[in-house]
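Only one protein chain is missing from this complex, and each of the others stays in its spot.
Labels run A, B, C and D following the written order; every chain starts at residue 1.
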Amino acid sequence: MFTVGSASGVGNLLWLVPVVPLAIAVVNLFIGRRLGRLAGVVASVAVGLSFVLSSVIVMDLLSRPTEERLEIQRLYEWISVGRFSGGVDLRLDVLSATMILVITGVGFLIHVYAIGYMEGDPRYGRFFSYLNLFVFFMLLLVLADNYLLLYVGWEGVGLCSYLLIGFWFEKPENATAAKKAFVTTRIGDTAMLIGLALIVSKFGTLDFDAVLGAPGDTIAKGTATAISLLLFAGAIGKSAQVPLHVWLPDAMAGPTPVSALIHAATMVTAGVYLVVRSAPLFELSGVALTVVLIVGLVTALFAATCALAQDDIKRVLAYSTISQLGFMFMAAGMRFYTGAMFMLVAHAFYKALMFLGAGSVMHGMHEETDLQRMGGLIRRMPITGWTFVIGALALAGIWPLAGFFAKDQILEIANHTGRTWIYLLGTLGALLSALYIGRLVFLAFFGAPRSDEARHAHESPPVMTVPLVILAAGAVLAGLFLSTSAEGTLARFLEPITGPVPHGEGLSTLALSVIATAIALSALAVASWIYASGRVDWLGIRERLQPLPRAAASGWYVDHAYSTLFVKPGIAAARFSAEVLDSKGVDGLVNGVGGGVRRLAASGRRIQTGFVRSYALGFFLGAVGVLVWLGTRL
Amino acid sequence: MPLDNVVFWVFAPISVASAIGMLLMRNAVHAALFLVVNFFCLAVFYLILDAPFLFAVQIIVYAGAIMVLFLFVIMLLGVDRGDDLRERLFAQRPLALALGAGFVIEIVLAVRAGIGFATKAPAGFDAVNDPGNTQAIAKVLFRDYFFPFEATSILLIIAAMAAMVLGQRKTRAVTQAELEAMETTTP
Amino acid sequence: MNKLLTLTTFLPLLGAVMVLAGGRALKDDAARWLALGVSLATFIVSLVILGRFDPSAREPFQMVEQAQWVESIGLTYTLGVDGVSIWMILLTTFLFPVSILASWTVTADVRRFMAAMLVLETAVIGTFVALDLLLFFLFFEALLVPMYLLIGGWGGRRRIYAAIKFFLFTMAGSAFLLLAILFLYSKGGAVSFRYDVLLDVAGGLPATTARWLFLAFFVAFAVKVPLVPLHTWLPDAHTEAPTAGSVLLAALLLKVGTYGLIRFNLVLFPEASKYFATFVGVIAVIGIIYGAVNALIQTDIKRLVAYSSISHLGFVVLGVFAFTQQGVTGGVLQMVNHGLATGALFLLVGMVYERTHTRDLDQMGGLASVMPWLMGAFLFTAFASAGLPGLNGFVGEFLVIVGTFAVNHWFGALAATAVVLAAIYLLWSYQRMAFGPVREEHRLLPDVSLREVVVLAPVLALLLVFGVAPSLLTDRIDPSVEAVIARVAPEGQLTDVGDAGSRAIAFEEFP
Amino acid sequence: MIGQAALPTPELVFEPLLPELALVAFAIAGLLYEALAKRSEPLVHLAIGLVGVALAAATSLWLWNWDGAATVLGGTVAADRFAVLARLLLLTVAALGLLLGYQYFARSGDEQKGEFTPLLLFATSGMTLIVAAADLIVTFLALEILSLSLYVLTGLTGRRAANEAAMKYFLLGAFSSAFFLYGVAMAYGATGTTKIGAMALALTGGGETQALALLGFALLAVGFGFKVSAAPFHMWTPDVYQGAPTPVVAFMSAATKIAAFGALIRVLDVAFQALAWDWAPIVWVLAAASIVLGSILAIAQTNVKRMLAYSSIAHAGFILTGLTAPGSVGIRSAVFYLVAYAAMTVGAFGTVMLVSGRGEERTRISDYAGLARTNPIAAALMTLFLLSLAGIPPTAGFIAKVNVFSAAIDAGYWGLVLIGVLLSVAAAFFYLRVIVLMYMQEPEEVSATGIAEGDGAVAGDAAVLAVPAAATLLLGVFPGVIIGVIEKASVLRW
Partner (left out) sequence: MRTPIAYFIVLSGVLFTLGTLGVLLRKNALLIFMSVELQLNAVNLALVAFSRMHLALDGQVLAFFSMVVAAAEVVVGLAIIVAVYRRRGTVDVDKARGLAG
């Protein structure tokens, strides 16, 4: 083991950060059943320990001067063939430091929550094993010092996502959702793999230092674009951006802590991390950044419209996540990497909070997820309700909650860099966000209860509500604490990696903030009027607006389109290939040759008539034949 | 025209005609008789080819012994009623005739290329046949070809045995299994 | 003792003779234990060989044994190992005890079954150690017989069709091989079939001749690999073979083909290899995608795995014909990895079949509820096979893709698409087998037995070990591959993607 | 006293003929025993036959180190090692044939034929003679000796099928003999001699008589082609092999090939060596035709004996393949093939006999279903022989094929080898089919094991087949043993 740049020696422990959850994952996998309830506790402690370790190490990092904030730990040579090598090398810099804190911190809380949430599940131990394994892979992803190891983590979290979405595999639709998630993301992953191959073929290595630190003229602009886009394709898959977003809403089939951890706080943000990490390549290309921006913008708006039409509480959140991730990509596309990272962190808090809150609601309502059957829950389960409201306000962008700072900054940069259209559309996205989250909150927690379950809902146990409270505190404080603008703490912290925040002229920060807040507030007000006042027959309105709401609810029929355009023709093609081409064509040819020989043999038998005179004739034929042949030699 | 030439041109057509006659006769006895005629013609050729010993042997052994044996068997088996000359085998006749023609042509060509139609037999065979054909053959036979001559004795023993073995009248009945086997192999 | 290779090759044969000689006096169980013991002993011997193998040695082959066999026809008994074959040998000796143990449930003609297995082991090891072309061919042909008997004697419903197809297909391919070997021998003045002798002979051939010979060798190995369109024997043979047969067929016999490509095609005919590289690459890529596409809709799980083998072996060939260090080493690695992963898959399928008595995915479902460990192992293996990083399948695939991409972008990129397809067919089949509600008749099926754990554990452990520490393998493969590359790589071509950054060689850039 | 001066006593060196003399002597002894003994004992016949063969073998062995003249008895008999080797091979086959015949009559229920042994010995003597013949007259006579004996042997049992087979064999055999003799005549016409050595000398000069020589060669080739059952002169083979008594087939399938090829080799590589460029393509075509026809037609067969007959046609083609290479390379490969072929074909037919029980029953291929269960020894033996016939290592058939292919490639005939290797695949199909039936299918009726006498008899009968079985394996694993010998014997003296 070999460490670079460690002053105090605390950094030597970096490898323990991912390894502790891994070890416990293995333990839980094999003896989880015997541990019983302890399995959850052990798993939570493991992640907690990781968090503590991370904090200590990051503190150590913070104590150093800016330029020395880098720690590389070479564990061992993993793949070493010829002059190519890819090692298991961990890299702790400010970017990965941010990520591991989020992962272990939020992860820990979700683990704790899950102790209560998963109570009584027959595969309790296995659940925590998978969850810990996920944490391991996620940490590996962000701590990797090369694209190869990053890819390992990348695929590993996909695996865990698969396992956890399909955790209740007895229901076929859960299993299908799991497979869909894995396969869809793998499409992006494959593009990313090709990207890695392209990197290798240009740089001969996958090490971050060599690839990202190479001088600008090492590769052509076109090559940089190709690499960047291929990498971004991976990000699109993992972060559920258009057009590979279809898996995330279905992924809500998994247990709610999974949705919170994987499909909100951490895994889906890996794409953002990847883009930020690979920023030098993207900047070299330029075109690639524009693509990132546009994809982000389209996704943000598209998903927001979908979220507006969902009746399933978790699906609203899922589309919301997609939309929010779009915002992050918008930021990155404008080179506003700190903004992206800031939103990533903030989003981790408030979206995890809301998912856990949704889980708590389901817990209290016998797994009910239909918003139409809720209402007035804030009275039955106040902690869940109020923490949820905090999360919702954060998402809507109400000052001074985390979401406000995140979204506001991004719109500000758009405005200041002269991207007026982006600014306007982004603001529209913000409006839609406030609208759908308002709708969710008012439908679920306010108004009158619309079902027996809602009327008899009960508050969850403290093991679940305490994490809610902590996360809510995070959602409130993160914005203020890590805030904001060019001088913001996080921005300054990340500067060695992300470079300075872009500058420009435009409307003043204050003006923009006022506009944003006003829009958010009015959207919430509208939502409250429609969904909670009881004075509007919103279902009637929806019926009158058909088929628009139905289309939005189905995600604008993208799934159908994919099914018609790709899946069905694909299966038909495979069926043709296997049942016609292979068995009738290729194998038919083979059997045809065999059959031909047999038929030849069968008909050849007829030469052997049994007539001795025929035999003599054959003999004579041969004799004359030989003579004729020799005759030609004369 | 020298005598041998005359003899050749007289007997050659007869020999060919008799051979064809054998080929076409329905009755086996007639065919055999044609064959005898043919053998006589050949004997005459042996004579003009300075092989009087073989002339004698041809008449005694072939025309005499062998053909008599044939006739004897024909009579014995009572198959002299005449054959059915219809051909049932597909293309047997045309093919056979065509191939036969080809065979003859080949031989004519080879002979022309090999010895030529003008080449006459060299003179001086009398020296070879000194003091007489029979004695000369005896000399060759019992000196150079002593061993083959001995070897023929084995052939004769085998022939005798064959007659003995195959001529035995003790035939056993056909077993059911055999009959079945025959049927299965017959298409 | 310098006869280690002979020992490891013929020890199983000795065992087979013992099993057969025992006659009826040898009880079934005794035959099983005897066979297991012999195969384990062979494994231990091969471990000793591994221990003595020196990766840094300068000579291309180690532990060479050489003796005249039939002098007049130039047949010598020459054995040796290099960094490629040593792993093939170990793979063989490792999988045989596993397969024998997995065949404990065979109850018909146990003695004959075990004897056939052991004979097969000898033949397979023989092909990997032979350094005489005729000797190689001898083993190459000889291994057909026991495999044929295994498929035809203990296989499924259409076993006879499958067995004959397997036999004839391979034999048809090897017909060309024999022809080419004899031709080469004749060109060399009919002196010797020894590898090094014929290596020199091949070096002096005119280009056209070498190309024809290349094709002859290639056809033989392409059938074995198998490359599309010579693959149709494989699904049938795999499907109908008994568990051990499928395992060995997939894990070892297919490797004989790719091994042959490396050992003979590349080295004997470097010029022709270059000439045909694109052609072979196209076939390999077609195979990769074609195998994967056909695997998609199979409902017979064994057939599905068989098609996946076609896809995976396409990777091997693609990598080998990239002529880069990473490509070839990745190919060899993929050989080992595919052997382990697909072998394990067939073992698992066999275990499932023994319980459910069906291989039809539509007749299964929900098995993960009743036998979580078995299905867990299945999923683990499926992911290894699908190339999930951290498990062994990834390393080989990655190296092949990287090694190929550097030379031909299209091949590399197209091959990578198989990664998606692999995920689809493996997960889809797994879903149909393990997920969803459990069928009534399967509700009481038992989970893994102790014997099955003993069978599976070592294989699964290796899937992980080689995924995490592939250098255990590559350290020994690399030098031998380097020697091969040195012979075959085109002038001025990139032979090591690690050099790409140094810009010694220009590439086309994307616009 | 007359003519003593005119008829000098020829120099009689009889030693090189001792094997034939022994065979004939014991054949006559057997004949006398049959004629004189009140009731002939089969065992006595067997003993007479075996002693005769052993004696012949012993004298042959002694001839290995013969250092006298290359040819004796007026240049009609060659005394070289080639002849010795071929004789030893023939004698081995003859011994096996005798043993199989003894078993056959012991349980066929047919009337014991005392003539079997003498006839077989006579046939053998003809065969041993033909391989040593240095004069086409002797070749012709020996050919007739062996042919006539075989005609009779074929029809020996008087069964319906045997009868028909004998007639077909005889008519076609006589027909082909005529061609052969015509060939001798033409060769004589071209060269003025019938001595093989002198013929070679006469032909090296070239000259216009070459046309006749070629004609002669063609006709000789036709005659030999018939004897070795090369296509298109093969058509008698399936019928005769199917109809003749199995031990006779076992004997003649191997021995006739050895004998005829032995003689053919002398004719090709001595007499007509100067015309090698002309005859090699003929051999090529005959080889290819035999391989193709034999391999393909065998696929559709339903009778084991008939299938093996077609296989023997294909094998004739493989041997001819070796002979396309002129000189000792070709000879060596062909002789090795003959050795291997003898072992496997005698073994295969012997096993057929073992399975068929009484006489000619149970020779359909379907009768072999489940044989591995009912008669594992026979099944194992059959498998071995069939694999060898298919040319699968490590059996004799494999090395043999490699040898002939290698020789042909050396001579530049890779096209022929291509045909050979590809048709080997087709051939493998029908060999495998039998193996499939034996091992992979259930017997049709369990009771019909075919052997009523029980296991003891089977084991005893199978013991005879241990010799070909061992040879088949040994030649596959340690072919060097015999190849060394063959090498020493592949130089023809004349």
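Quick note on the criterion: a contact is a pair of C-beta atoms (placed from the backbone, for glycine too) under 8 Å apart; a residue touches a chain by one contact, two chains touch by 3 or more.
Values in this document were obtained by computation on a predicted structure and should not be read as measured data.
The chain we do not see here touches A, B, D in the full complex.
Checked against the full complex, the one of D:P42, D:G189 or D:G480 touching the unshown chain is D:G189.
When the whole complex is considered, the residue among A:V276, A:I378 or A:A616 that touches the unshown chain is A:A616. From the set D:L12, D:A37, D:V51 or D:A178, the residue in touch with the chain omitted from the display is D:A178, counting the whole complex. Mapped onto chain B, the interface with the missing chain covers residues 2, 4-5, 8, 12, 15-16, 19-20, 22-23, 28, 31-32, 35, 38-39, 42, 45-46, 48-51, 53-54, 57-58, 61-62, 65-66, 69-70, 73-74, 76-77, 79, 83-84, 87-89, 92-93, 96-97, 100, 103-104, 107-108, 111-112, 115-125, 127-129, 133, 136-137, 140-141, 144-145, 148-149, 152, 155-156, 158-160, 162-163, 165-167, 169, 171, 182, 185-187. Residues of chain A in contact with the chain left out of this view: 605-606, 608-613, 616-617, 620.
By the touch criterion stated above, the residues of chain D touching the omitted chain are 137, 140-141, 144, 148, 151-152, 155, 158, 160-161, 163-168, 170-171, 174-175, 177-179, 181-182, 184-186, 188-189, 192-194, 238-239, 242-243, 300-301, 306.
Here is the rule we use: only the chains that are shown with their structure count from here on.
Chain centres here are Cα averages; for chain B and chain D they lie 28 Å apart. Centres computed as Cα averages put chain A at a distance of 79 Å from chain D. Residues of chain B in contact with at least two other chains: 106, 109-110, 113.
Multi-chain contact residues of chain D (touching two or more other chains): 210-211, 214-215, 429.
The part of chain B that touches chain D in the complex is made up of residues 106-107, 109-116, 131, 135, 138-139, 142-148, 151-152, 154-155, 157-159, 161-162, 164-166, 170-172, 174-175, 177-178, 181-182, 184-185. Residues 3, 6-8, 10, 12, 17, 24, 28, 31, 73-77, 110-111, 113, 115, 118-119, 122, 125-126, 129, 135, 137-138, 141-142, 144-145, 148-149, 151-152, 155-156, 158-161, 166, 186, 189-190, 208-215, 242, 302-303, 306, 359-361, 363-364 of chain D are the ones touching chain B in the complex. In the complex of the two chains, the chain A residues touching chain D come out as 597-598, 600-602, 604-605, 607-608, 610, 612, 614-616, 618-619, 621-623, 625-627, 629-630, 633-634.
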